[in-house]
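Dumping the structure here so I can ask a few things about it.
A single protein chain has been removed from this complex, and every other one stays in its place.
Labels run A, B and C following the written order; every chain starts at residue 1.
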Amino acid sequence: MLSYLGIGSVDDLFSDIPQKVRKSGIDLPDGISELELTALAESVASMNRKYRYSFLGCGVYDRFVPAVVDTVISRGEFLTSYTPYQPEVSQGTLQALFEYQSLMSQLMAMDVTNSSMYDGFTALGEAVRMAFRINGRHQVLLPENIYTRKLGVIRNYTIGLGMKEAFYRVDRSTGSLDIEDLKGKVGSDTCAVVVENPNSFGILDPEVRHVREVIGDAVLIAYVDPVSLGIVVPPGEYGADIAVAEGQQLGMRPNFGGPFLGIMSFREEYVRKSPGRIIGESVDSSGRRAFVMTLQTREQHIRRQRAMSNICTNQALMALAASVYLATLGPEGLRAVASRTVEMSSRLISSLSSLHGISAGPFRGTYFSDVPVKVPYSREELRRRLESAGIAGGIPLPSVIQPLAAEFPDTYFFSVTEKTTDQAIAALAQALGVE
Amino acid sequence: MLSYLGIGSVDDLFSDIPQKVRKSGIDLPDGISELELTALAESVASMNRKYRYSFLGCGVYDRFVPAVVDTVISRGEFLTSYTPYQPEVSQGTLQALFEYQSLMSQLMAMDVTNSSMYDGFTALGEAVRMAFRINGRHQVLLPENIYTRKLGVIRNYTIGLGMKEAFYRVDRSTGSLDIEDLKGKVGSDTCAVVVENPNSFGILDPEVRHVREVIGDAVLIAYVDPVSLGIVVPPGEYGADIAVAEGQQLGMRPNFGGPFLGIMSFREEYVRKSPGRIIGESVDSSGRRAFVMTLQTREQHIRRQRAMSNICTNQALMALAASVYLATLGPEGLRAVASRTVEMSSRLISSLSSLHGISAGPFRGTYFSDVPVKVPYSREELRRRLESAGIAGGIPLPSVIQPLAAEFPDTYFFSVTEKTTDQAIAALAQALGVE
Amino acid sequence: YDEPLLSEISSGNDYHHVESGAAIPESLRRKSLDIPSVAEYDVVRHYTRLSQMNYAVDIGMYPLGSCTMKLNPKFADRISSMPEFSTVHPLAPEESVQGNLRVMYELQEFLKKISDMDAVSLQPLAGAHGEYTGILIARKYHEVHGELERRREVIIPDSAHGTNPASAAMAGFDVVEIPSSPDGMVDMGALRAALSDRTALFMITNPNTLGIFEDRILEIADLVHSAGALLYYDGANFNAILGKTSPGLMGFDIVHFNLHKTFATPHGGGGPGSGPVGVRGELRDYLPVPVVEYDGKAYHLNYDLRHTIGAVSSYYGSFLMHLRAWAYILYHGGNGLTRNTERAVLNTNYLAKRLSGAYRIPYKPLKKHEVVVSSDSTGRRAQDIAKYILDNGMHPPTVYFPLIVHEALMIEPTETVSKADLDRYADIMLEAAREDPEGLKRMPLNTAVGRIDEVRAAREPKLRW
Partner (left out) sequence: YDEPLLSEISSGNDYHHVESGAAIPESLRRKSLDIPSVAEYDVVRHYTRLSQMNYAVDIGMYPLGSCTMKLNPKFADRISSMPEFSTVHPLAPEESVQGNLRVMYELQEFLKKISDMDAVSLQPLAGAHGEYTGILIARKYHEVHGELERRREVIIPDSAHGTNPASAAMAGFDVVEIPSSPDGMVDMGALRAALSDRTALFMITNPNTLGIFEDRILEIADLVHSAGALLYYDGANFNAILGKTSPGLMGFDIVHFNLHKTFATPHGGGGPGSGPVGVRGELRDYLPVPVVEYDGKAYHLNYDLRHTIGAVSSYYGSFLMHLRAWAYILYHGGNGLTRNTERAVLNTNYLAKRLSGAYRIPYKPLKKHEVVVSSDSTGRRAQDIAKYILDNGMHPPTVYFPLIVHEALMIEPTETVSKADLDRYADIMLEAAREDPEGLKRMPLNTAVGRIDEVRAAREPKLRW
């Protein structure tokens, strides 16, 4: 190829880079064999501690992933393809994403779902931005117990809008939102109200059904647990305008925090204000059904600075994983997983509640995955007990809901999934029991 | 469907089974969820002990498998397809097997290779049967140190032929075959002579080059290590008529003994006497290159009791694995793996030889993977030392070569691959060293 | 794709392999190694493209008769790829491989319960290998009883799989073929006439390759046993009878199982298979060694069976396939296995009835796991019908087998197919029966290649690049 190009060496191809900024190679070791790399990776992996039982959760769960999910998403044709700019050779991705939009819309009981966002937190940030595009107002109402990091992401997503936050109360007896307090805080500049179900106390909140009627025409944004929707009333049924969720539980592993999946559904009338990619059904030249990226005029590559969002690459493969997960489980399977989760949290509560000095599930409501547990000893002591029993879990409430740190200094989250066993709960009870 | 068939229940479909032989269900527990099954499998898997270092070998090796191999063979289109009876929709498997035949023929330096046999031992059994079909004689000459189990398989494969075994000597000084002894045993009824390279003492045997000239027109069968052929003279170059090998090392894991891959190559003139499936190149109706199972008149589904073998299902997926392995490594990669193996066995020998009372590599020749090591203590003591160091290895020579048990009571095989590290060898030396 | 051969791709190998400069003596050294040198990106692309030129169970219905191509569950793929199972060396100390031995032991027990046989060996590597093993057991049995010299014959019906006679001949027996009766079953008269004190073994499959249940099986067993011979069950069609009957109840002495059929281990484009063998009572001591035993505390490899035929393969059989079958049986359970059989048989009879308008369906209408139809009633050749099916994106049935049916199409839908696909399949086959016969001969047109010149492939064999 060099001779075809009439050059003497590859260096000639870089002659346009001024000497002053030239680099001669990278100061990193030379490449290694696949054998050495794999051995190194195994040895680094073994630096992570293995626990016998895990009660870690707070929005990220190590749920069971059916083997079908891994099989499908590891297929090279899905894994190594690009954003479907050429629809004729991307019908696989396009149809799968159209199906994802459909499945999620059914799960949320919402009109429309976009083809994915980065993760739950950024999806929530985008939802508030979208609410602003809908009504142009400047106050967002949030639950007082929202995760601090989630709030931080909302702030960074709305920094260019001049959005002001306000917080409504969560009842300390039921663990549900305080509808009167919320009502009192809604004003004429209220852009959006964010409700969570389950909320950050782990409670499945029946009060969300009453929010719509007290917030006027503010945009109602629901942040939900998608697995819970197997048995829990979906956002579309309590009047949500936008519903968002972290989809990690639907066929993905905890992945140390990523990749995750931001799910975002909304009312049909708002679709042209919505961020992200969206797939539509159309026909091809011979009238056959075909799928294509659509409403692209909302997007950055067409609309540039006037785009609805800057999203380009999103989480297509994770959307596929979530679809395959739901398709594999089916309605009965998802119901069972959700139901089993509630069952295990209730077993966890009864098991721990019998222990002296422990208060498990201090609120009166129904818990889904995350159960706050108040313990009678120091964080160090708790850590010691859990470690020696081989148990991961006990995320301090103050670390994830910082404003309530003073009120709940000794409360820790222990979370369950359908994988949680009675044996694990017994081990936890033993570890927490005062000797 | 029941109503279409005009029956009341599925039971009606089994009315032709006489009551006397009817079974009402199977006395096994009901099905379980995928979650429970996977957890059970993990717990059963954990009943296997994990070793820090392994020196197990003697024909089965835990070599490094490039990720590409697993990726390709786990693709559903290869994994879940059938024997390519319908060639128009099986060109993937057919071309891949044709390529396998080609690659193996190049590796062996033989004319033709069939599209796979069950494993190395049965391939050797079939090779002796094939030799009988070639010349109809009744004596097979084998090395005296042949693995006892390999011999057992040959016996079971030739039981219908009235084949008699005779054994030739292996020199105790060089570890190579004794060409004079072999020569003396060849007779007019000698059907086949089997040579091994490396032989069962682990020695790369230079004498194999001289066998052809002393065995007249008996069929020369070479049993070789396919990885060694990266650097070692191939059977085609020392006059083998049939070359067989265990292909497990080419991209498969030890698999607790299976599935493996029997490789079988031979001279072109014998192809119509050969067992197993074979793929040929042809053209389709429009003259384009296409592949198809061919010479099927040798096979059981056509020839029935006069078939060259009873093989129907063979090891197509493993043949694919071996092809992808060789394609990925390329000539340089295979050479390096073979070369590294020799390097590590030589390091093992020098490391252990410095230990008091230990004799590592008692023969004068060049070792490939398997090194016989004579130790000064009991089998129990050896086991204790290895276990406490987390080392697997030390297959007793008497257990795999039973006729020589009395001569080598305290000799054990320690085997290396390209994965063996200096650290592992040091750990072994420490474990074996007399305190 | 018009996919080049690996040897025609010249991108140059770029794999990062281990390094070594060690040399061996000149007398051992290979001069050159000319396998292809291809870059990793082209290796990946080559095999990915090749894979797409295959039909597969993962693509659609695959109703090859007597092959039982059902869904190979992905949970079994996952379990069989756990390195804790697959990296275990067969010669590792027994106490270090208890997990693998447990899987094998439990699978032996499962197969006993399913078949009502008394002992099982997992060692054989495929169905035909299991047959051969079974025949070696029969051979040894007669040898131990001093009758081998006399009992040189194995009787086999003309509808049998080709492996039956091939395996019998391989073990040195003479094959006596008996014709089927007009009802497609064993001709009792012919069997009686064939049986004698020269008979070593009678081999059949039930239901037979016509998908028909041999309802005189107990009578057959009596006849065979009265003649001093043994009765062999070819397990290729086992998917028809799970939980409904068993070789043990039917009086068989030896049986092989095809794990890659009945228990859904993947066929891999032609293997690996796995063909465990089960035997009744006194034949237990003839099984190949080792077998796995459990003493209540630990699992052991027992090499010490009194009349063992010894070794038929390198180690313990196709362990990863044992593992998959073990997982399959646990997942489905006794109830699920029985239900699978029910669905498979229901699907077959449904499809048979749908086809019965255009295709001749010989023998009695009630089928088990498969149905053999003849295209002679359509005036079109079975092979041409098959190619029409190919052109419509599905896989044809087995054609021209069993040999006793003219223009045979042998269809086994299995339980893992939807009614929608069954209907689509029936529609395609019915269309084919109406299609212009000359047009059919030019098919397939929509496949990677057209009809292939098989004669040329056999006359001028080109078997490598």
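Definition applied: contacts are C-beta pairs under 8 Å (C-beta built on N, C-alpha and C of every residue); 3 or more make two chains touch, one makes a residue touch a chain.
It should be emphasised that the depicted structure is a prediction, and the values quoted were computed from it without experimental measurement.
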Among the chains presented, those that the missing one touches: A, B, C
Selected from A:Val232, A:Ala245, A:Leu352 or A:Val373 as touching the chain missing from the view: A:Val232
Residue in contact with the excluded chain [from A:Arg75, A:Arg137, A:Lys185 or A:Arg267]: A:Arg75
Contacts of chain C with the absent chain, listed as residue ranges: 1, 9-11, 16, 39-42, 44-45, 48-49, 52, 56, 58-60, 70-71, 73-74, 331, 393, 416-420
Those residues of chain B which, in the complete complex, touch the missing chain: 31-37, 66-68, 70-71, 76-77
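Simple rule for what comes next: only the chains that are shown with their structure count from here on.
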Two chains sharing the most contacts, counting C-beta pairs only: B-C
Whole-Å gap between the CA centroids of chain B and chain C: 22
Inter-centroid spacing, chain B versus chain A (mean Cα positions, whole Å): 49
In chain B, residues with contacts to at least two other chains: 34, 38, 64, 66, 71, 74-76, 418
For chain C, residues that touch 2 or more chains besides their own: 15, 17-19, 44, 48, 75, 77-78
